[in-house]
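Complex shown without one protein chain; remaining protein chains in place.
Here is chain A:
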Amino acid sequence: MKKWKQRIENMFTKHLELPSDVILELPRITTIGQLHAYIENHKGLILFSDTELRLRMKDGHLRIAGENFVLKMMLPEEILLEGKIKELRFIDD
């Protein structure tokens, strides 16, 4: 059932050329060099510290590591992270 749904969604994005982040409820991550990371569509914050930001995603979570992290802006489903970004890793549950 779940796989079947995913197949349909994949098909939508491929054939109708809809942006995948909207259809698949995936985060859209924009980074500007190492300075900023702009994350949309996340599902909640798990952990934040000077050196690490962990965000929940639809499946699994996202881990951003670096230095001097500051959350420049927090809106319902968006986060703007500032600092020196060193690593961006998707972790499956």
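Here is the rule we go by: contacts are C-beta pairs under 8 Å (C-beta built on N, C-alpha and C of every residue); 3 or more make two chains touch, one makes a residue touch a chain; residues count from 1.
Assume contacts and distances are computed from a predicted model.
Visitor: Match the chain absent from this complex view to the correct UniProt protein name in "Phenylacetate-CoA oxygenase subunit PaaI", "Similar to stage IV sporulation protein", "Cell shape-determining protein MreC" or "Sugar ABC transporter substrate-binding protein".
Guide: "Similar to stage IV sporulation protein"
Visitor: Under the stated touch rule, tell me which residues of chain A contact the chain that is not displayed.
Guide: 44-45, 47-50, 69-76, 79-80
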